[in-house]
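Note that one protein chain of the assembly has been removed; the remaining protein chains are unaltered in position.
For chain A:
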Amino acid sequence: MMAGLAIVWSQRDLVLSGFYNTVLLTLACLAISLPLGVLGAVFLLEAPNRLRRICAAFVDLLRCVPFLLLAYVVYYGLPELGLRFEAWGAGLITLVIYNTAYLIEIFRSAGMVLPREELEAARAFGLTTPLIYRRIVLPQIALSAAPVVGNQVIVMIKDSALLMIITVQELTFAANFLSTNYFTPFAPFAVAMLLYWSLCLIVELVVGRLIRLRRSRHG
């Protein structure tokens, strides 16, 4: 065990670079999929019936595909269609697609449960639809959906570990590399677990703050 930790310490640059890639993938995915999720949700809430049903079915399909399979399609399948990405890019694209599908559903249902009268009042006071979203709907679902979004972010962080299979050099990839090259399976994986946990704690911290903010406003 101590010997294993010593090896991890001696190879800390490798572990940290894996961790760095995991964090970077997570942040990049959030930066892209949060706005896309909001846009998608607004679209699903507002689009005419038939178009909405088609898009809802597509979102549902994406949510129901195993993450790993989606990664295979993006990394191995798309080049057949002339779309070639390096592993890191393919990993990010997979994460974004998968998470956006979930976030769309999360934001859509948060929007659905807003009291009808509140939105009606907004219309009665002359707010146009874009203004209603900007001023009434989105500020509210940003807070009300926070716990569920936080949960999804944690799932996303953990999903990103699967990207090692398409050779993205993230944290699990680094841990696996150490364990097979130095024959010490326990320490590298344990350290990786702690690092994942620390990431999730940060997510929970942010969500906790948003929940407190909401409680102070909405009771």
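To be clear about the criterion, a residue touches a chain if its C-beta (ideal position, glycine included) is under 8 Å from a C-beta of that chain, and two chains touch if they have at least 3 such contacts; residues count from 1.
Simple rule for what comes next: contacts and distances are computed from a predicted model.
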{"item": "Missing subunit (named according to UniProt) among the choices \"Putative membrane protein\", \"Amino acid ABC transporter ATP-binding protein\", \"3-isopropylmalate dehydratase large subunit\" or \"ATP synthase subunit c\"", "value": "\"Amino acid ABC transporter ATP-binding protein\""}
{"item": "Touching residue (missing chain; options A:S10, A:S109 or A:T128)", "value": "A:T128"}
{"item": "Hidden partner chain, touching residue among A:D60, A:E86 or A:E118", "value": "A:E118"}
{"item": "Candidates A:L34, A:L68, A:L143 or A:A190 - the one touching the absent chain", "value": "A:L143"}
{"item": "Contact footprint on chain A, counting only the chain that is left out", "value": "115, 117-118, 120-129, 131, 135-136, 139-140, 143, 216-219"}
